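To keep things clear, I will list the structure first and then write my remarks on it.
With one protein chain held back, the other chains of the complex are shown just where they sit.
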Amino acid sequence: MGNTFGTLFRLTSFGESHGAGIGAVVDGCPAGLELSEADIQPQLARRRPGQSALTTARSEADAVRILSGVDSGRTLGSPIALLVENADARPSEYMDMQSAPRPSHADYTYKVKYGVVASSGGGRASARETVARVAGGAVAEKLLRVRYGVDITAWVSAVEDVQAPDLTEAGVTRRMVDETPVRCPHADSAERMIQAIERARVEGDSVGGVITCVCRNVPAGWGEPVFDKLTALLAHGMMSLPAARGVDFGSGFAAAKMRGSAHNDLFVSKAGRLGTATNRSGGIQGGISNGEPIVFRVAFKPVATIRKAQKSADYDGQTVVIERSVGRHDPCVVPRAVPVVEAMAALVLADAALMAEAYGSGG
Amino acid sequence: MGNTFGTLFRLTSFGESHGAGIGAVVDGCPAGLELSEADIQPQLARRRPGQSALTTARSEADAVRILSGVDSGRTLGSPIALLVENADARPSEYMDMQSAPRPSHADYTYKVKYGVVASSGGGRASARETVARVAGGAVAEKLLRVRYGVDITAWVSAVEDVQAPDLTEAGVTRRMVDETPVRCPHADSAERMIQAIERARVEGDSVGGVITCVCRNVPAGWGEPVFDKLTALLAHGMMSLPAARGVDFGSGFAAAKMRGSAHNDLFVSKAGRLGTATNRSGGIQGGISNGEPIVFRVAFKPVATIRKAQKSADYDGQTVVIERSVGRHDPCVVPRAVPVVEAMAALVLADAALMAEAYGSGG
Amino acid sequence: MGNTFGTLFRLTSFGESHGAGIGAVVDGCPAGLELSEADIQPQLARRRPGQSALTTARSEADAVRILSGVDSGRTLGSPIALLVENADARPSEYMDMQSAPRPSHADYTYKVKYGVVASSGGGRASARETVARVAGGAVAEKLLRVRYGVDITAWVSAVEDVQAPDLTEAGVTRRMVDETPVRCPHADSAERMIQAIERARVEGDSVGGVITCVCRNVPAGWGEPVFDKLTALLAHGMMSLPAARGVDFGSGFAAAKMRGSAHNDLFVSKAGRLGTATNRSGGIQGGISNGEPIVFRVAFKPVATIRKAQKSADYDGQTVVIERSVGRHDPCVVPRAVPVVEAMAALVLADAALMAEAYGSGG
Partner (left out) sequence: MGNTFGTLFRLTSFGESHGAGIGAVVDGCPAGLELSEADIQPQLARRRPGQSALTTARSEADAVRILSGVDSGRTLGSPIALLVENADARPSEYMDMQSAPRPSHADYTYKVKYGVVASSGGGRASARETVARVAGGAVAEKLLRVRYGVDITAWVSAVEDVQAPDLTEAGVTRRMVDETPVRCPHADSAERMIQAIERARVEGDSVGGVITCVCRNVPAGWGEPVFDKLTALLAHGMMSLPAARGVDFGSGFAAAKMRGSAHNDLFVSKAGRLGTATNRSGGIQGGISNGEPIVFRVAFKPVATIRKAQKSADYDGQTVVIERSVGRHDPCVVPRAVPVVEAMAALVLADAALMAEAYGSGG
């Protein structure tokens, strides 16, 4: 269960990492939106492994095929099914893992929950499942851009101990983000991040990092006030990502150290609307967008799969040493998670947009 | 919309801060559970303002009444409606705020969304809405304790710049938490937190803080693997709380700075089950509980309502000075948010427990 | 579970027939709608027992109180909680039923499902639960009438073997319906229905009947095309009513006996829109409203509670004779079910209206 996300704009995800393919069904996209594979493929390409020396060598083409819901280049209002076939499945590589659960992986919890050990690569726990999110998110993003002019841009703001300066008000674009393979638009930080990742790779280790996301031009009035605050829905989406360990909004965890007089965003008149002089609220007040950019960060742990030997226990509780000499391995997934964060943000906002239409707001 | 939380164990919240009362309807609680008002009242008392010099003087009795779903001291399997009448509503105090939106409050976003300015105290955006969560959460907690032995304990781990040491493995109990009015079980930190809050009060200001929550005895196998990971559902619940700005799990944001070799939780044989030597995963791997304690933190911003003068703009964009001389005011809501965090955790876990029953897991 | 109905316009029902009261929480009603108890009370009065010699003597005032969601006579956009306290509970009357399940009642199935025998009057299986539907439905109806001019009128079209002529195109109004206590607007049929009910009462028996409902001025374009067809949602709502045994739309069961050439509704130009010359589709084609009146019927079985002696078995399988000499008893609930059918229709249509707004249709 739990493979559907959203209320009015809904994504259902399916597919195992080493089965026939990964798919998504988008239900609730309004009719008449121009849509083709070309709207989806670029974000899939950004998520794909093997883009640079920084990432795993698994070389999937990840070509998406629209199976339904689009006719003559426009959405029909019916479910949009998207399929990305798995081209490069090598389940045998993973076979040796089955007697012992991989540390900090989902092997053990899946075994308890389902009574089966996935035959390969983590099944649904694999990062490959995010293909469905990126594909569905691209549809959401198209809707948001065409209808409301919403722009969603994420980037890597920290890797291991390298922290980029705050760029949330710097007008970062995806082109700027993609200028380095580590997807940090601050050149000096990017350089040091790349070095940190390279060091980890050489040592058979992995590193974590942080992604910052900014959503611009979201109209004031989106989001619901109690359980379905925009902060809550975005947090739900982000914390459903593999390896995500934390999320915060606007001033975030730093807000806990502040005084109210320093934290409050004072209102000022902006062109044609009421705005705020600062944006410590991260564009969301009382769970509802206020017209300022929505800003949040997601922290990712270092990936659990490393080459270094680890002393752990097998399913019978016997001590074993786990050491991987084969198989693909990505020392830092954070750069590839950038389009995934953007996709989940788009899914949440498209849902909130339709919800606002239902109740006649979004002013 | 968005006033219902959960799939199988569902809470519906209603009521304005200054209307007839605040209520909750719990649907999906199994039949046969012993339940009375006495199970609910203690957590409401912990949430209530006016408990100490640290909190606002508003003195609501907050007596809960079970309207349905319980007969002869046991649940019937039907919806459990809970009502807490508002005893101390003074809407007139808030009347002067209506020409200008209060900074970092929900006044402006509610106006945009609903087209109305709430007549008093923020309506549903008021922290008083959390009465419904605490009442419903107490039912969830009873179910979790009786059926599974789950224990949920939260405390204040930081206020402004005062950070308590890590107590997540210290066996903290609610009795220990309640020994100081600031609800920090580390005496020295508690003392400094109280001083920070007092300083803020004297200066007409407010301070933020962090709550840490530990859920013990959660069986391995709860949670769904993709969009409804336990991390995702808990993040949804926590980020739906008023003033919440961030949430993280286990190693949390610190994980982003770590190497995989240092972060991975290695398996060890524990009494009768497979456990982990460390708990950087915070009890959740791949979105599913692994039998270790679930650990997370929630960051709260300083409350927006302060006495200090603030230069803002009214609804027409004209500059105004907002200065409050009357009305109740809480310089730090974090201690009172402790039972609210526990309640939301209980609601998420009770839902996950029933979901695990449905699919035959929870081993 | 299952105490919430609807997706965007949602009703949550609570309360036992002999507890503190029956309540409803309406979530998703847009802000700004004029609403007071006076909008709800008339339909509750029509549902109330004891209106005439035809119905049970239980004399509840059924006064509704709006607990939340309305301020200064207008909805706030927040949940509207409605409470009708139980004034006339006499649980002791039902005590003698507890050793044997009442035939064709929910006693036995509730016992299997919940492990408890409700202490009185059927608990949630009691027809008194429909108070929540009527109260919530009145809010839905107000929204539909004010925003879209939708008119919903139901009446009794059959009782036992008395069948009234087809009045679906006769412009029946509620005033016409209420002219007889049996709520059949055809005077001659009404007279014979009353006689049938009186005969049943004298003999300690009960009779079934059929309600016909017509919804006028529903715009074309409401309803979803696959699982949530308007027919499907209305059928869901109607078959959730106590004692409902069947529902059909437009030509209904009679359609099964027809040829396509005789059944098809041919299009004709009507004032400003495309209409159909006949309405065998009952206003719904492919699950979506076509602008013609929505027409359906609901069949109700005779109520299970009768005074006549019945030879049945107790919970231990022993033969017993069940004979009621005390307790309230209604020989035909169908007249009182008229406002309940209208309420469920209103709930379905209000939900469909908001759904149509979300997707930009409803043209």
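As written, the chains take the letters A, B and C, and residue 1 is the first residue of each chain.
Just so we're on the same page, a residue touches a chain if its C-beta (ideal position, glycine included) is under 8 Å from a C-beta of that chain, and two chains touch if they have at least 3 such contacts.
All of these numbers come straight from a predicted model, not from anything done at the bench.
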*Can you work out which residue in C:S36, C:T109 or C:T173 touches the chain that's missing from view?*
C:T109
*Check the options A:L8, A:A244 or A:I284 and report the residue that touches the missing chain.*
A:L8
*In the complete assembly, which of C:G32, C:P181 or C:G287 touches the absent chain?*
C:G287
*If you put the missing chain back, which residues of chain B would it touch?*
7-8, 28, 30-31, 77-78, 225, 354-355, 357-360
*Which residues does chain C use to touch the chain missing from this display?*
1-5, 13, 100-101, 103-106, 108-110, 112-115, 122, 124-125, 129, 158-161, 200, 205-210, 220-221, 223-229, 231-240, 242, 244-253, 255-261, 263-269, 274, 276, 280-282, 285-291, 299-306, 308, 310-315, 317-318, 355-356, 359, 361, 363
*Mind pulling the chain A residues that touch the left-out chain?*
1-4, 8, 10, 12-16, 19-21, 23, 25, 27-28, 31-32, 65, 67-69, 71-72, 74, 76-81, 83, 113-116, 118-119, 123-124
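Rule of thumb we're sticking to: only the chains that are shown with their structure count from here on.
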*Counting contact pairs per chain pair, which pair wins?*
A-B
*asked:* Measuring between Cα centroids, which chain is at the maximum distance from chain C?
replied: A
_Proportion of interface numbers common to chain A and chain C (over half same, under half different)_ = same
_Rounded Å distance, chain B centre to chain C centre (Cα mean)_ = 39
*Measuring from the mean C-alpha position of chain A to the mean C-alpha position of chain C, what distance in angstrom results?*
46
*For chain C, which residues are shared contacts with two or more other chains?*
8, 28, 31, 77-78
